[in-house]
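Left out: one protein chain. Kept in place: all the others.
Up next is subunit A:
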């Protein structure tokens, strides 16, 4: 199942020259300050961002998004260049870091850790059927 970010679809090349820090904000602010606008925009866009239930810590996730955009830009000029390969390599590296961060976050669940040691405790009962 493909999880496509609305940013990829909706923000065309027009904002390609805008520096990264402001790229996100024109889209984000209306949601926070004017929640009614969000509803109308929801209606107008076919694809909405499907926020994953569990993702890497936000800063890394943002880095992943940013690096993908940069890679797509770098490769639009010359797909066979070293810059293109280096940019996608960066995406791979950051995605790997995001994956590890996600796994670490999973491991730090206090309930899971407790239940690993005390599977017969009340809180840890599981019902399979």
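Criterion: a residue touches a chain if its C-beta (ideal position, glycine included) is under 8 Å from a C-beta of that chain, and two chains touch if they have at least 3 such contacts; residues count from 1.
Everything that follows uses one rule, which is that contacts and distances are computed from a predicted model.
The listed choices are "glutathione transferase", "Phosphoribulokinase", "Ribosomal RNA-processing protein 43" or "Elongator complex protein 4"; the UniProt protein name belonging to the chain that is not shown reads "Phosphoribulokinase".
For subunit A, the residues touching the chain absent from view are 1-5, 7-8, 49, 51-52, 54-56, 60-61, 63-65, 68-69, 71-72, 75, 79, 81-102.
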